[in-house]
Structure formats: structure tokens, C-alpha cells
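Only one structure is covered here, and it is reproduced in the block below.
A protein chain is absent from this complex, but the other protein chains hold their places.
Up next, subunit A:
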Amino acid sequence: MAAISDEHFSSLQILLKAPSKDAVRQLCADSFPSGAPESWRLAESTAGTLSVSAIEAKELIAALHTLSHHILFHNLTAPEQILVLFPKSFHPSLKNLITKIMLEHSPPWRNEALSNQISLPHLVEMDWRVDMKTASDSVSRMAVPTCLVHMKVEDSSCLRGSGALSSVTVELSKETLDTMLDGLGRIRDQLSVVAGK
């Protein structure tokens, strides 16, 4: 992750050309996603809004992206912590506006970063059903309950939104289910011990 430099802050001053505070707000939001600094489409529309060249717009987007990610990474939650990042010569009202917008967006950005982090495939959905086996080739009459559990997992390492949803159905006998619940109960107990500390 790039560190914030003076060039970034001089790019940020381009925001003084923004038509409104909402335009600044929108720009901050648009430059956050990871693909934003490379997007020419965004650079061009920004260039149009601010009446600057595409190159300058691209530098502005990169600067906003770096700043927002820096704030998120270090979890800067107080205005003072952010204000101190800016050079002394930076335009004061713009500085305050950017700080305010960054703080506003931090919670949803944080949640988004948390949900996008790498992990094993996530459990998306889970269903179960209890069946009664009444006959088989080895026993012509029986009454054995069995449990079927269907789980849908999403592999989040694929592109967002197109995560491969794979599905697995598992059959459990009564003993297996009891053992599984035993294990799950132990997890719950350990969790409450940790939570109690």
C-alpha cells in the first residue's frame, strides 16, 4: 500500500475546483474500491466534473484512494488524527471537508473490507431434513431415522459477486449427529469462556 506523500496532497487540492460538497463526497466514495485508481472511465468522468485533464484526475483519484485506505488501515477515528496528516499549507476548509467525509465513510468501508477479506469458503445457506428409512436390500422392514444436511458455500476468492456457489449434501446417522453436537457444544463452551474473559 502506497504511503501518503506530498504529491498526493497537492493532487487533493484539485478538489477546490469541485462544483459542490456533494461532488467531493461522491468522488471520495468512488475512489475507494480497489479498482478505482486504474479506472480510466472514472478518471474521465472526474476530469469532466472538475474541468481538469484526465491525468490530473487520475492522480486525484489515486491520492483519495491512498488517503482513505491509510485512514482505514490505521483505524483513525478522531478528526485530529486525520487533520495531522495534511501539510500545513493545505487549504483549511477543504482539509476539514475531506476529513469529515472520510470519517463518515469509515464504518461502511471497514465493514466492506471485513467482508471482502480472504477466508475459507463461507457458509451461505444451510438446510436439514430428517428422513425415516423404512426398507433396504439388507433389511426389508426397518424404522431408522437419518438426517440430511445441505450446505451452500461460496468461494470468496473468486471475483466479488460471481463467487462460485458450491453445494454439499451430507447424511448423518443418529450417532454421528450426537457426536457432532457434542463437538459443537464444546465449541460453544469454549466461546463463552473466551467471551467471559
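Convention: a contact is a pair of C-beta atoms (placed from the backbone, for glycine too) under 8 Å apart; a residue touches a chain by one contact, two chains touch by 3 or more; residues count from 1.
Everything below uses one rule, namely that contacts and distances are computed from a predicted model.
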Name the absent chain by its UniProt protein name; which of "Large ribosomal subunit protein uL13c", "COMM domain-containing protein 7 isoform X1", "ECHA enzyme" or "Hemoglobin subunit epsilon" is it?
"COMM domain-containing protein 7 isoform X1"
Which residue of A:16, A:130 or A:165 touches the chain not shown here:
A:130
One chain isn't shown here. Among A:20, A:75 or A:93, which residue touches it?
A:75
Which candidate, A:4, A:54, A:94 or A:177, sits in contact with the chain we can't see?
A:177
Residues in subunit A touching the chain absent from view:
1, 69, 72-75, 110, 113-114, 116-123, 126, 128, 130, 132-133, 136-147, 149, 151, 153, 168-174, 176-178, 180-181, 183-185, 187-188, 190-191, 194
